[in-house]
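Before I ask anything, let me first share the structure, which is written out below as structure tokens.
The other protein chains are all here in position, but one chain of the complex has been omitted.
Up next, subunit A:
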Amino acid sequence: MEFIELILINRLDGVILKYPHHDNVDGTVCITGHHLILSSRKEGVCELWLLHKNIDNIEKKETKVSGGILRGGSLFLKCKDLRIFQLDISSTSELNLLAQTLENLSTIQDPSLFYPFFYRHMHPIMENGYTLYSVEGEFTKVLATEEWRISRVNQYYTVCASYPKGVMVPKVIDDETLAAAATFRQGGRFPVLSYRHNNGAVLLRAGQPLYGPKHRRCRPDEAILNTVVSAGMKGVIYDLRSSNAILQQQNKGGGSESPANYSQWKIYNRSMDEVDNQQQLLESFSKLIEACVDREISSDKWLSKLESSGWPESVRNSLHTACIVAQHIHQKAEPVLLHGTRGEDATLLVCSLVQIILNPDCRTIRGLQALIEREWLQAGHPFGSRLRSGPYSASPARSAPTFPLFLDCVRQFLEQFPCSFEYRQCFLVVLFEHAYSSQFGTFLCDSDQERETRGVYDQTTSIWSWINQPDELTAYINPMYDPTPNVIWPSVAPMSYVIWEELYLRWLADQHTEEREEQYKVIRTREQHLRAQALQLRRELLELANQYYAPNTK
């Protein structure tokens, strides 16, 4: 195995692990190809298993004693799951070796060396998560309308590298038209169906049109869009960029649809630039987390950092945009097309949130899995690149916490609608952690194509295969769940924003959300149990009464 060259030291005794809210652990560090293991070899003391891929940043602090002699020091391992571990090592040379080893291992770029390819799932897999959410299965109801079909034009990923093999398109549009339209859209991302609401209004998404300074037009693209607009109506195109950003892109060959060519569509724009700008979003997240983990911060600093991070505003803006789009669909039954520049970040985020508002299915555990499969994994959100680094690292290009932003938005929904969701917030935390580093292959690579060629689907286990095991699943079920059959409109007022304390603040202070949810469960279960008992006794009583009164009627 090539890890051998990277591992300069594979075992180190006498390391002291310091971690807030826990006793220091004196133990031995072992380094394997994928894990750092720290064990005290004592009964009752937890072992630490840390995936190298979870390590976001390594800071080394050498201890200088008098006379400038180095006497070991500390390694600060800052993790993508937001934890910060301190390892105290007494020898400087070993400190350096360990730091270098971890640096080597945590920065491996080749996905085929990642842990999911080496991990063997212990339990028999009942359902293969990779085949659970097929396009046919997901759109059965839509297909039944006879207005939409599955196109295999992208079977070999030649039309669009970031799309899956099968996409939903209007039935009357043939594959040639699709291929032609793809040439007019950024990254070949021609308009495809994202969601069809129960009133028939649809949500489409695409890449930006390559309108450019030369004002190009593309009849096939117009044809696709025009088929979804019914007579006497207008569709709505939401460009998720500021006017400035659109103009900039137009000079580079992109831009927005021209109203002249898309006369059946109203064209609006609403800026989600801060989400589509990866560097800005990552910086925003870094600032937020920096403020969240700061134990010495003052009240004023905390609020001003929270504000200046821009993260709360991004959450609010995402929800707000989704509400606006959902209103068009639900209240006016207008078809909506969403796009930004590439249509792989903000576009997917808004598409997903719109569906959570509109579609009760997305508020179930499996529904959320399906949503993530459809709108993130299959739709070509580049998980591999975006989540390569977390909030602690010096932002390498293309990394951005778009998916964590989505999870945070869902967390806001859970706060406002604690009964409408089948899952509880710990499910979102699990998704957050596994999206960054995991034994499962689901979130590896940047697209369906890449996952297919690298053998992710054959050689790794899907996270859904694990989560959907009955034993595992129960942990995520919200005891207060009572399905809401209709749309839910979240509040987007600044006062309604809550910080996701169970994630961002969990290492700062103990969070008791789960204990509380257990209490909810006790209360709910008691109520249900008593109801069942009362029903049973009613039957019993009526039976006896029947016997008693029967002779009278004879």
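To be clear about the criterion, a contact is a pair of C-beta atoms (placed from the backbone, for glycine too) under 8 Å apart; a residue touches a chain by one contact, two chains touch by 3 or more; residues count from 1.
One rule holds for everything that comes next: contacts and distances are computed from a predicted model.
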item: Chain left out of the displayed complex - its UniProt protein name, from "Polymerase (RNA) III (DNA directed) polypeptide G like b", "Rab proteins geranylgeranyltransferase", "Protein cornichon homolog 4" or "phosphatidylinositol-3,5-bisphosphate 3-phosphatase"; value: "phosphatidylinositol-3,5-bisphosphate 3-phosphatase"
item: Chain not shown: contacting residue from A:E415, A:E433, A:E452 or A:E502; value: A:E415
item: Those residues of subunit A which, in the complete complex, touch the missing chain; value: 291-292, 295, 297-304, 306-307, 312-313, 316, 415-420, 480, 482, 484, 488-491, 493-497, 499, 501, 505, 508-510, 512, 515-516, 519-520, 523-524, 526-527, 530-531, 533-535, 537-538, 540-542, 544-549
